[in-house]
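With one protein chain removed, the remaining protein chains of the complex are shown where they sit.
Our next item is chain A:
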Amino acid sequence: MFCTQGAGSHSLPVSWPETYGKMSRQTTVDNLWTQNIRPDGRSPTEMRQIKCSMGVFDKDKGGGGSAYFQIGNTKAVATVYGPHEGRASQKKVGAANQDKMTVNFEYSSACFSTNDRKTSTKADRKSMEMSCRLKSIMDNVFVHHLSEGSQVDIYIELIQDDGGAYAACINAVTLACIDAGVPLQDFVVACSATMAHGIPMIDISAAEKSTGMPELTLGILSKSKEIVVMEQNNLLKLIYFSDVLNLALDGCQRMLQVLEETCYHKFSLLQRVIEANLRRERT
């Protein structure tokens, strides 16, 4: 079923069946491509609606932080505990590099996250791979010398996967780390892009991905514009590559704006609370 959520000014005026009832679905989709409209009604450079928030769980134990990131129907929640003293088992592993912060990462996806139901709650290979990839990204971004020998636990849960889950996870983890006060060098922001019919498109959805379109996930550090994540699957012709890459970079910039706004909102609120408390103490 086509989702019209997040469609902006370019969205179709009415839902699918009323207008296109007389035409077969495939023909209509082909017609749409010629008008630069994607199956869910977006234009090629239009992202789905983003909702994100920090501090979604009120945690008073362990000085943790948490964040929720939603783009379209892709939803991810991340929680960060720490930095705290390393656990005994982790200390042994980290003994060789005591000058570093130990990062403990666990990614899991909910049973109901995709259309095919996952039948067990145990970590499968896909989620273990995802944990490794996300861990290596965050390992590069942490400022290790500020909390040597300590440990950070990062847990991320993918509640629903509707395309662009990898990028959503990276953004959620960044926000959660900021909320927890783990020292980061910079924002890590990620965005996906794709290409079909010679048109580069931003923010791939699951419906598009299932038709075999390539998916390029790009993650950058916001200030230095260094690329920290780049991953692409499916066939993408080399002549189109730079176009898709530029679009993904543009997407990262827009994503950064959203994340910065969220942080600003959170911390201005925090500042107001602190000021109010100080005022109360004085009187």
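Here is the rule we go by: a contact is a pair of C-beta atoms (placed from the backbone, for glycine too) under 8 Å apart; a residue touches a chain by one contact, two chains touch by 3 or more; residues count from 1.
Here is the rule we go by: contacts and distances are computed from a predicted model.
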{"item": "Hidden chain of the complex, named as in its UniProt record, picked from \"E2 ubiquitin-conjugating enzyme\", \"Exosome complex component RRP42\", \"LANO_0F00870g1_1\" or \"N-acetyltransferase domain-containing protein\"", "value": "\"Exosome complex component RRP42\""}
{"item": "Residue touching the undisplayed chain, where the options are A:153, A:179 or A:208", "value": "A:153"}
{"item": "Residue ranges of chain A at the interface with the undisplayed chain", "value": "1, 3, 21-24, 57-58, 61-62, 66, 73, 77, 79, 81, 104, 106, 108, 110-112, 114-115, 117, 119-123, 153, 155, 157, 159-160, 162"}
